[in-house]
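I'd like to ask some things about the structure below.
Here the complex is missing one protein chain, while the rest keep their positions.
Up next, chain A:
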Amino acid sequence: MTKKVTATNEILVKNGFVYDPASGIDGDVKDIAIQNGRIVEASKLTTGAKVIDARGKAVLAGGIDIHTHIAGPKINVGRLYRPEDKLHDPAMQHSSRLLRAGGGFSVPSTFVTAYRYAVLGYTMANEAAMPPLLARHTHEEIRDTPIIDQSAFTLLGNNWLVMEYIKRGETEKLDAFVAWMLKATKGSVVKLVNPGGTEAWGWGKNCVSIDDTVPYFDVTPRDIITGLAGANERLGLPHSIHVHANNLGHPGNITTTLKTLALTENLKTNKKSGRNQNVHLTHAQFNSYGGTSWKDFESKAGVLADYVNSHDHVTIDAGFVTLDETTTMTADGPFEYSLSGLNHLKWANVDVELETGSGVVPFIYDPKNHVFGLQWAIGLELALLIKDPMKCYMTTDHPNAGPFTRYPTVTSWLMSKKARDEKLGSLHKWVAERCQLGGISRELSLYEIAQMSRAGPAKALGLGKRKGSLAVGADGDVAIYDLNLKTTDVTQRPELLVKALERAAYTIKGGDIVVKDGEVVSNGSTKSTYWTDADGFDNPEVKHDIVDKFLKYYSVTLNNYPVQDSYLVNPTVLKAGPLAGGI
């Protein structure tokens, strides 16, 4: 007996201006139909479909944040040690029959994080740093975050076994170990944060160039990056290695950045993965600095943009600085230590045994200071100088460079020269002198913004068939904004753009209407946790090594380490390895 397929959650979004770079649609008036959580041909719908009149409105795929920090231990440290972050939050959420109370400006609570993403029209957010040992905690927080799809990137750039296999040149074992780690932590991506440097920090040192040796392990960031990039391609993981480069946040670091990107120039990208790049440089703004000190600090965004324009093996996200008071947090322990030295505010630092570390420091990006003004400009320069928006994505590295709730404002700076010139004029005079932002006349279109926030990140994550797209077969994730570019010139009226993007008219997640008129109306039913299964790389010797490490060094037993499926909401497996190429 065949199972009867019933049509549920049928929605017809009628007559909107559709901006869908994945299908090459740029503002055409079209209908978008959703059935059983996926986009379908409008003719497939039954007569019972709910109709949304999107006439005069902009229709985009649901937004995807490729790099954000919204679940896990260090976010919790930020929440716990910044009660004042809630005091200063003007938009604290009261509880209702539907929604949970909560808030926080830069480190909001889990529930409120989801509400705010949904209200912006976002339907997926990727937690960019999961310490393997604390993966359970991370997944517990993801479980507490409703509505949006999530995945978590497993930190491997300072892992003892990774470094040992790389040092000994045991690539097969490295591959098996990476596959095991993604499975054990239910992670989606191989994440490197200050490769080698965070481990060196355990010895009071750092790796500021890619050729500094990690104490005891006798490997360099160069070895770790090329080693993990190779494993990533052999495993055919959906996303490339996701790199927070060495020497982040320091004047003159453009040299390190270019050397880092050059490492994988000749590495062949595994095409089954669905992506083009073999390295993703995250929050690139923090790695595009010239000068030798904060005094002669200057922008080198043009140099990085030139590199990205002339190479296809790299994608970046920008890490836009929003000039707010926020909370910085990263697995780059030594960087957080030097930040705390700059502002003398409270500082938390943790070493995660055998794996990684992290630090948390509150930070005020004061617009009056030339350094912060330049950081603001560098992010925008990157986005405007990189010709193909499919290579450069919308992030603030939330909450490091600013909260994600500022995406509409960032978009207004990108789409309106008037908006960014106004801001530039209010900053320290050195800012305009030491960057080329004032001379850039490019104004991005909404199509290009959709590439930066939808199609681009989806493709880079290897999720292009299902996410960031309104093509038939894609997930029914749709954002509708009350924004008519035919009648509103947002280059001259940027405030109207911000207003429209800040409160989506509708956000549809997997066929559920979760936001209507800027208010959350449902907690959705299709939230999934994505993780990557690179099956077929089992290696008994690696299993032995893992057991040995746990017996000798870990303070937990191996039995208490891997995250069971029951921790995940709707686990969705991204296939890799021999099975790569499908979800």
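Following the convention adopted for this analysis, a contact is a pair of C-beta atoms (placed from the backbone, for glycine too) under 8 Å apart; a residue touches a chain by one contact, two chains touch by 3 or more; residues count from 1.
What we mean here is this: contacts and distances are computed from a predicted model.
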item	value
Protein name, per the UniProt record, of whichever chain is missing from view ("Binding-protein-dependent transport systems inner membrane component", "DR2241 stabilising domain-containing protein", "Pyruvate ferredoxin oxidoreductase" or "formylmethanofuran dehydrogenase")	"formylmethanofuran dehydrogenase"
Residue touching the undisplayed chain, where the options are A:82, A:250 or A:370	A:82
Chain not shown: contacting residue from A:51, A:345 or A:556	A:345
Absent chain, residues of chain A that touch it	81-85, 87, 95, 343-346, 364, 366
